[in-house]
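Yeah, one chain of the complex is gone here, protein chain that is, but the others are all in their spots.
Read from first to last, the chains carry the letters A and B; within each, the first residue is number 1.
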Amino acid sequence: MNWILLLEQTLNGFQFGILLFLLAAGLTLIFGIMDLINLAHGSLYMMGAYFAATFTEWTDSFLLGALLALPACMLFGVILERIALKTLYTRSHLDQVLATFGLILFFNEFVRLIWGPIGLDIPLPELLSGSVELFFGIRYPAFRLVIIAVGILVAFLLYLLVSKTRIGMLIRAGASNRQMVSALGVNINLLYTIVFGLGAALAGLAGMMAAPIMTVEIGMGEGILIITFVVIVIGGVGSIKGAFVAALIVGFIDTVGRSFLPDILGLFVSNDVADTAAPAISSMLIYILMALILAIKPQGLFPPKGT
Amino acid sequence: MRLGILGTLSLALMLISQVALAETVRIGFVTTLTGGAGAIGNDMRDAVELALDHLGRKMGDSDVKMFYEDDTFKPAVGKQKTEKLVKKDKVHFVTGYIWSHVLMASRNSAVGKGPFMITSNAGPGAVAGKLCHEDFFSTSWQNDQTTMAMGEVLNQLGIKNLYIMAPNYSAGKSMVIGVSRTFKGKIIGKDMTKFPAQLDFSAELAKIRAAKPDAVFVFYPGKHGLQFFKQYSQAGLKDEIPLYSAFTVDSLSLPRLKDLALGSLMTQFWAPDLDNAANKRFVADYRKKTGRYPTFYAAQSYDTIMLINSAVTAVGGDLSNKDGMRNAMRKANFPSIRGPFKYGNNHFPIQNFYLRKVVKDAEGNYTTSIVKTVYTNHQDPYAKDCKMSW
Partner (left out) sequence: MNLSPRIFIITVLMICLGAVPLIADGIDEPFYTVLFSRMLILSIGAVSLNLILGFGGMVSFGHAVYLGIGSYVVGIGTFHAVEDGVDWMANGFIHMAIAVAVSALAGLIIGAISLRTRGVYFIMITLAFAQMFYFVAVGNEKYGGDDGLSLYMRSDFAGLIDLSIDNSLYYLNFAFLLLSLYLCHRLTNSRFGMTLRGTKSNEQRMESIGFPVFRYRLVAFVIAGAICGLAGVLSANQTDFVSPAVMHWTRSGDLIIMVVLGGLGTLFGPVIGAVAFLLLEEFLSGITEYWQLFFGPMLVLVVIFARGGIDGMLVGLDRWWQNYFLKKKAEEN
């Protein structure tokens, strides 16, 4: 066993997990508090990337671009919530799935109309575009380290927000008992809008973090959206802690599976079969994990209390 | 006066009957126009339109009608669109096809159902070998060929240990088989990634770093190539392990990759600076029209239209004369952007393959330039499995 490789893959899994957490945190909050299944969360991720790309081009700086894109995403989310999603809160999950699926189609074409079909790129500053040497001679891409750092910072801020502030208290209360919060005379509409804006900003942040590694393109949020749903379901809907733990587990399993399964499978079957089967099986792992967890704990790892 | 009217009338009638005689050539073009790969389809469409402009929008005396269809990168959709083109639009030629799996899914809906099928890019082994057909032609190459040429190049460079990465679909598998056919060193690692879903290659790049190969060879068409190059450089591997590719860097990704790809080596049957009259005209006019260098996808699409034109003019616009058109196409008697070439018994070109390098042109644009010829008049290895002879 190559320990350096294992360590590097662990870092990769951690980085992917952090990215998933940024998406999952917003999704699970929106879900837990407004009881809204928002498939268009992936579109917010995409918008984050496009905003960042555009602003980076204007300002010639990724940092400035990202700082501008963050409030833009939040504003975008708030407008979306006010115009389209507000009416869906009282609807069945089925209606929500369909309507927000319609929004995905719309946003994809909307982006194509405005930014064109080819996609954009975010050039990184010189400092972040290479790799740095960590302990034990591990070299790791500098920007992926930034993602990890930002993710941990956001997780910490979210923790502070949720556990130490008044808004956080309402969020926690809303996640476990919605009726109670509105009965207390809280301006529930305002709370919803704030939460949605926060979720949108987090999704946008994930998008702009992913953008320089991958490219900014139409439909970039769809593949990752499904995995994000897996994360929040494993973690328990409405639980930020659950989202964090589940995101790291899923990120780790996905990366390690992709990395080592071909070799492990190669021990049992011919190499050609292993080459084809391994990527498929590694993609399957997280779904198997989810089915297993739900079979044992039908409400996920950390179900919010009081529902 | 009366005579004049009569004269005009009869002249008009004559003209009408002339037009009626020359049936409009209907050409279906199945490509990817939406989604991340939509840029490739756009490029191909631009090239087709340019070819038609060069022909004066006519093939001989016949008008031409194009039917562009979007396969959305999915085999099932490509098949559906092909079926529509054949059954509903009753096209005479069905062409385009970027992706091998889309082509394989669509083949049975076109071949033997009336029209000629001409692939403008995809070249899976099966259609060049066992499944070759008198109504099927290619204006590109067979998938294995380009990477076979790369294998030779790697041998010449003295590479002993090679790491290969490619997407896990039919063309990806062919490309890997191609390079393994000719590469004499050892392949110490191979990763087939999920296509098109996987865009983050961090896990695979870590494996490459740990495996310490002499060189890395990849096949990642379209946007995947762009991302692979980016991540390869971000991982700090660019200066450590040389990276060779096929169909991964193209004129669509170069303006976005810029210095990341400068000096990168690849093999191909064509390059924008290939020295022949047809190519010079094509590249110059394409750049004038679109402001970009054409991709190889565009070049092959241009040739597709020229090949069809050679067939239609050979039979004087009589589109029912399929034997005549087939014989004309077999001669490859048209000014190809790759220079003169011959068709093999399986209707795939026997052609040269070159080593290309990413350079900056005089105006500072990124493009590719030919370094040397790797293969001269190379025929694909599947031709011998093709029972057809003529």
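In this section, contacts are C-beta pairs under 8 Å (C-beta built on N, C-alpha and C of every residue); 3 or more make two chains touch, one makes a residue touch a chain.
The structure presented is a predicted model; accordingly, all values stated were derived computationally and were not measured.
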item	value
Among B:92, B:107, B:256 or B:378, residue touching the chain not depicted	B:107
Contact partner of the left-out chain, one of A:10, A:176, A:193 or A:283	A:283
Residue among B:169, B:201, B:247 or B:354 that touches the chain left out of view	B:169
Contacts of chain B with the absent chain, listed as residue ranges	33-34, 70, 74-76, 79-80, 83-84, 87-88, 100-101, 104-105, 107-109, 168-170, 194-195
On chain A, residues whose C-beta touches the chain left out of the figure	31, 37, 84, 87-88, 91, 93-95, 97-99, 101-110, 112-113, 226, 229-230, 233, 237, 272-273, 276-281, 283-284, 287-288, 290-291, 294-295, 298-300
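As a convention for this text, only the chains that are shown with their structure count from here on.
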item	value
Chain A partner contacts - residues on chain B that touch it in the complex	33-36, 38-39, 42, 168, 190-194, 197-200, 202-204, 206-207, 209-210, 223, 226-227, 230-231, 233-236, 252, 256
Chain B contact footprint on chain A (complex, rising order)	2, 4-5, 8-9, 12, 15-16, 112, 117-119, 121, 124, 129-131, 139, 141-144, 212-215, 217-219, 223, 255-256, 258-259, 262, 275-276, 278-280, 283
